[in-house]
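Missing here: one protein chain of the complex. Every other protein chain is in place.
Labels run A and B following the written order; every chain starts at residue 1.
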Amino acid sequence: VPEPTHPRLLPTLPGDAYTDPAWFAAEQSAIFARRFVLVGRSDEIGAPGDFITAGVAAESVIVVRRADGEAVGFLNVCRHRGARMLLEPSGSCGKVIRCPYHSWTYSLDGTLQGAPNLRDWALGEERQELALQRVAVHEEHGFLWVRIAGERSFADDIGRQLDVRLGDASMLAAWGIDRLRTGRRIVYDVAANWKLIVENFMECYHCTTIHPELVGVIPAFRNGLGSQSFGTGYGSELGPQTEGFTVDGRPGLPTIPTVPDEDTRRYYGMTLTPSALLSLVGDHVIAHRIEPIAVDRSRVVCDWLFEPETLASSRDIGPTVELFDRVNRQDFDACERCQLGAASRAFAHGGVLVPAEHNLNAFYDEVRDALAATTRPEETSR
Amino acid sequence: VPEPTHPRLLPTLPGDAYTDPAWFAAEQSAIFARRFVLVGRSDEIGAPGDFITAGVAAESVIVVRRADGEAVGFLNVCRHRGARMLLEPSGSCGKVIRCPYHSWTYSLDGTLQGAPNLRDWALGEERQELALQRVAVHEEHGFLWVRIAGERSFADDIGRQLDVRLGDASMLAAWGIDRLRTGRRIVYDVAANWKLIVENFMECYHCTTIHPELVGVIPAFRNGLGSQSFGTGYGSELGPQTEGFTVDGRPGLPTIPTVPDEDTRRYYGMTLTPSALLSLVGDHVIAHRIEPIAVDRSRVVCDWLFEPETLASSRDIGPTVELFDRVNRQDFDACERCQLGAASRAFAHGGVLVPAEHNLNAFYDEVRDALAATTRPEETSR
Partner (left out) sequence: VPEPTHPRLLPTLPGDAYTDPAWFAAEQSAIFARRFVLVGRSDEIGAPGDFITAGVAAESVIVVRRADGEAVGFLNVCRHRGARMLLEPSGSCGKVIRCPYHSWTYSLDGTLQGAPNLRDWALGEERQELALQRVAVHEEHGFLWVRIAGERSFADDIGRQLDVRLGDASMLAAWGIDRLRTGRRIVYDVAANWKLIVENFMECYHCTTIHPELVGVIPAFRNGLGSQSFGTGYGSELGPQTEGFTVDGRPGLPTIPTVPDEDTRRYYGMTLTPSALLSLVGDHVIAHRIEPIAVDRSRVVCDWLFEPETLASSRDIGPTVELFDRVNRQDFDACERCQLGAASRAFAHGGVLVPAEHNLNAFYDEVRDALAATTRPEETSR
């Protein structure tokens, strides 16, 4: 067995992984349809009948709040003639979901409730057979997650990732994220494959080069290692001169009261594959969700979450939002450069990971393993 | 043999029929190239040399009026180097069709008439071998129809459909459509597969839900059955309070004098597959033609036809045009919703037809049969 020539270098995925529409379609089916995908915040559907729609695995999905308080989800397709029923990103549908084409109505458990003008057609077992197609919804920490198919539990999927990252998923409770409210949402249209955005968030080897503001507030990032690079439970310290996690290090906002003292000046970043990114600091939380649109295009929705009291006060969240908004734009520019290069014959076999990026290899394994397992028939969750 | 679970439900076509580019290409070749396709009105090419161009089965087709009064058609491609010769939707080409690239000229029977600068090259049998490729043109009721390939006669194609719809195609003569003139043409760009537009026109189960103005003038549509639902010869009555087929039921225009008394207050809608829709009322006629652009996009040209005397008068056609213009926009919005839903896994096996829509099944059969027969070699009509 010959010695590897670059013992400290690992290969990346090959270029096709970022440019071939067949790779993209396989990932949508093998990964995005079978995993819990972050789609929004619980408080977006506060009252019964409130709904959001979101794109998951090439589907439009409805998540709606029922009268009993449960959030339930459906594919946004009428079983009659296939119309997309709800076009708006959010709203209220009252007590039923009504298709605007022929006025078929579905109760909020998905069963067909009414089909007008059918004097000769008493609804019998069709109520269930023509029910809307359910998707699994999980609600925790004020986040809404959807799983379209398969049986994998939330605990085994996102929960396990939180355990690995934080030592114990329950540590997240200290940030009281279910109590926080969205102070700002910014949507980015990125000309890059979704995996490039995930990979970028997983490493900080680029931080010194492209994130002057970020390494200004966390000088430790200058060594090329991010908070995820050190393994379980590690949070990166703000610099001694840094007063807050803001664009210029000026003081931020009042600390979330339940955050332990030792974490009020730390940054915890974590990738919750396939498409959620979570950032915890003492006075706010940032949640990204990446929606793959095409093999070379993604939509990223970034929410900045704050204490309700902070938002109700006259405090200025601007310098806080501006820090990570700049980081986002810097990152997405870099991802777009990688998308342009991925089609080159120079990248046909991919590139290399330096030691500071070796944690990306676990993500590559996850993608490869999921695609290798795609021969399993897809079962729809009910 | 088990009992069908939905004896009153029939399946629609599967989702692929509306989303797969290969389905679309097969339909273009198996259906649109072999059937008579409505391309315009005879009076658009009133004088010798007048032409229109139209898109049929992914071809640009020229229909031109010859000096002997006959309308003839050609593929809009110079036989020399393949240039599209006429780019405008209509105009006059004089006595020859001239390619603007190298000035090859073709007489209006398609034969090559001249090729300049060919001092050493006397045109011999090339005149015929390099003739423009003919397409069949049929002119009737003031409409121009084109068939690119195959041998199916107009009578067997459109004529037979008129027989089925009206009992006897000759009944159409009462509207004197050849004498009518276009008072308004509106072109719609619809983000939906052409079949969704056909299906929508074939059923009125959606009328109550999306067409308030239409069911206002024809209250019978509230029962979900359109004029095509009742079989041969049926026309739907205007409501007792309706004075005209206008957006608000106000009086319309003078009745076409040759329309029988019993039809002056009736609406006859008819689908003339693959792509023409015809609507007859007492005082005007509406003709739609659907031009498929891509699997998920269509162009619809809608002409409102009136008595020349009506157009010459100071009568306002506005309220008449506005009724079906609104109906069109309502319908096409619904079709676009179905296009969005067709790609969903919830529609992979299609949806269902309720009894009021069972007439759509004949259209599905027609499409399926045509695609099943595509192994036949295509013969160009001359």
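The rule is simple: a contact is a pair of C-beta atoms (placed from the backbone, for glycine too) under 8 Å apart; a residue touches a chain by one contact, two chains touch by 3 or more.
As the structure is a computational prediction, the values presented were derived from the model and not from experiment.
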item: Options B:A58, B:I186, B:L311 or B:L371, residue touching the unrepresented chain; value: B:A58
item: Residue of A:A25, A:A173, A:V352 or A:A373 touching the missing chain in the full complex; value: A:V352
item: Subunit B, residues in touch with the chain not shown (by the definition above); value: 58-60, 75-85, 87, 100-103, 115-121, 125-126, 129-130, 132-133, 148, 378, 380
item: Footprint left on subunit A by the chain that the document does not show; value: 5-6, 8-9, 12, 15, 199, 205-206, 208-210, 222-224, 334, 337-338, 340-347, 350-352, 354-356
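Throughout what follows, only the chains that are shown with their structure count from here on.
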item: Centre-to-centre distance between subunit B and subunit A (centres being mean Cα positions), rounded to whole Å; value: 47
